[in-house]
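Pasting a structure here, questions to come.
For this depiction, one protein chain was excluded, whereas all remaining protein chains were kept in their positions.
Take a look at chain A:
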């Protein structure tokens, strides 16, 4: 039909399709895909303004430098200690639940009750120590100082509480650890909007306190009493990836957050005096800085102590060995919390503890536990009753409890509180497994190794030729090391089945004396020295393949030695009735003591003499004599006291030690030949028993002589070896006494002479070399620049090398081409033949040499290149950073190769180690009132930080604290590690540097404070509270500040005004009384400035004879008798030397937050109802001021006359009434005149009216006119504008045309572009 016109295709002009098409089209044309805007339109991105450019540059630089911190040497250990996570918050906010959930999240274990810190492995490279912080301000302060990360729990349904802010402020003062907020109780919000609002509000408040953007975590709700799994998992993730910045105080002080406490007091002492000072050992990871033995520590809440012993133990919660897999396996997810009763078997140097049952058991089988529980209870009570004979009780306990253990495997006893008091150790039930001396020498460790497929370190018991020694050998005891794999409960259970086997395994403690190792290392160091200088006589014992790095030192020989020594000391043990464990401990302490008294104890007597001989360079005969003397001294001491006994035992051990030094020392093997001839000599020393050690004295002396002959003594031994002990002399003196009265005076020994010798630092030369001889001269020839240089520094050589590198160049002027390479090649070819020969013998090194050379060349080239192109970039900051980095690397590398025992001697115990710290003289209350919920912190003190003195602070009252602080009121400060009460005095520094006492702290200003207390480094922050007991609704932190200065004296003054009254006034001179009491006093103040209240200044001149204390003074003006004169003086104030540490941990359990110290005067007055007697004069009275009348100024007539007129008083008396004649007359008009005036006034009225009318009319006319005028004006303006427009358009067009014509060329060019 009719053809309908089809709809035409309409190409798309917009949309993605069109876009694509266009693009394709443009691409086809070759102009598609335009480059970025910067290239396309370069003009838009060029420098518009130099000033602006400079400003932006400066700005960026500012921002950059702002980010810089002063670089510090990175001293973090390679294997860092666990991160301390402190969970803090008000009560009932869910702290323990969070901890439990976190532990469950990381370790898949459920802890029921958490006491003390819990250490878990949270990842391949991170461990966490989680600890809960109660609301006691003591705990909060202590934990803020050790925290790395704070989980701040906030009850969202309630909002922030004071504790939160207090804790934040504590943190700010003591270095700000990372803080992460966690909102809980979010499920109480039914309204979603409300929830959102609250979250936001809390978040912003939190941000203002911490920093904007601080992480705030939301735990939405509980499921079966736990938080949601996913949320906890996320929280865990956050924790385990968090980075920490080092805090100054923490990195400069060693500290331990103790996770275990043992009491080591002699039970006999406790029995005699239950309140005797205790000896305890504390365990924990060392954090912060290196800890040295015998250093001072402070336990917050307890006091200052000196570490009596430190030893490191194998890590109970070790990180997994480096593996390539992604996540931890179940075995490696360890948890360690001995205070909570988790951790399985604990191997210790004192005993072995087995923890029965995991914490799971508690929940399920609580009912079942009851009867057992009672049984155990009774057992424990018996144990405590017969603690005098501990050995038997222990054994019986063990035997009793073993069947018990096998009956119900996996049961666990949670200690109620009253039990805790019974069990003095840690407050948990566990059984002590005491290994008796069933161990014989023929024990073999190999069998044990099979027991545990884990890599336990087992040192095999060894026996060598010395078994014929003594009867004591049978008494060997030994302990096992702590096995980190055994820490999990699962393990603990399994271990229990293995208990019998374990019993058989005896091992030496890990601390086994370090000396042999040190010796070895020193030997290695002094390789060049003939090794034979040591008395080495034994063949190596069986090499143990499985000996680990950590227990390398624990060689079988030392074990043997220690055992023997111990046995020996036991022989003389006075307290033979002691239990095994106790004697063990005493043994250890003895041993330690011995080690210490003999100065690292690896020197026998004759070595001491040797050192002496060497230092004083006497002839050998003397040396021998000396050594004899020494040995005799030792001998004489040996029969008396246990202590000296230990020492002799030690000596014996020394001789033995040398015998077995060769253990796992490769160097030794090389030097075996040298040793062999010595062996013969020493064989006797070895085979002869320990008690017969003195038999070979002559031989030893001979050896000493031999050794002395050697050129290089073992320097370490020479320096740190035995020095003559004072105690020895004392005892000697005692021996010399005759009848208690007289003393045998013997000729001074060499050592004594030395003690009083000339004190001179010069190193005198005994026999100088003959410097005229040629060979002597040549021995230092190369010390001078004129001598031969080392290869890498020799200028000629270096030049040559450079030649090789850059030798090729062409002299452009002459066209000569220099070939450096050729010359070098020639050299090489020349030397090649020789090299060839060498190659035959050792081709390997040759190859390496070349490689090295090549590398060197490359490096040099690179350096050149870097120097050329990178020089501009390195700033001072970069250099500094580089330097610090280098130092850090050196720190790491320096002692890397040494084993721990040696390292510990040089650097101290490094952070990350699990250490055991022994402390003596601890108050018994600490042990009796031990509560694991309260953290025990051992804070190391720096040098002289244990001293006391005056400390000056900069202090500011906290803005939230409601009261102001008063001078001389006791205040509790938290400074450094300590919390203590002291009496501060507030002062302010005047412009002239005077410290003026203030009665109260200023309101919104810093002031100074000075107190008498422990010296703490400058720059340390502190906070002050008025009381640590109980809780107050108000904010508790009274003041914060920083330490400025430390001194032993202080100069604070207060103003004192002395007043006096004039009693005789001359012109400017005045006699004043009542200010002083004697002539002497006046004499002291001669020349002092005085002032009257009205402001007349003067000076004290001289004392008068009468009345007493009166003086003559001159003033700048004449005084009145009514004037009061005063002198301003400054009176020095003394600060009470009151320092009272807050011993909150000594309070009984449950009362630990009730410590109260000295009270303020106000408190006491309030409590006792004493009212302050007011000084009547101090009361304010209403001031009544009389109206003052001033007399008229009277100028004498004569003076008046003399004055010029200007100044004369003008007698302007009031005018009297005008006289009648001067009055003006009144005017009375005539009637006609009256008429005229009336008419005139009427006319003027009319006229006035007319004028006003005309005025109004004129104004209206004017208005009309203006209106018209305005209209006209508008019209006119419009016209003009039009016209102007026209003209300008024309003008503009003309201009345009002109421009176009002039720019034609350029515009064209632009088009083409």
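We take it that a residue touches a chain if its C-beta (ideal position, glycine included) is under 8 Å from a C-beta of that chain, and two chains touch if they have at least 3 such contacts; residues count from 1.
Note that in this section contacts and distances are computed from a predicted model.
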{"item": "Identity of the absent chain, which is to be given by its UniProt protein name, from \"Eukaryotic translation initiation factor 3 subunit B\", \"RNA 3'-terminal phosphate cyclase-like protein\", \"Serine/threonine-protein phosphatase 2A 55 kDa regulatory subunit B\" or \"Par-6 family cell polarity regulator beta\"", "value": "\"RNA 3'-terminal phosphate cyclase-like protein\""}
{"item": "Residue among A:779, A:1059 or A:1122 touching the omitted chain", "value": "A:779"}
{"item": "Options A:281, A:967, A:1001 or A:1143, residue touching the unrepresented chain", "value": "A:1143"}
{"item": "Selected from A:847, A:1047 or A:1282 as touching the chain missing from the view", "value": "A:1047"}
{"item": "Per the touch definition above, residue among A:755, A:861 or A:1093 touching the missing chain", "value": "A:755"}
{"item": "Hidden-chain contact residue, picked from the options A:187, A:800 or A:925", "value": "A:925"}
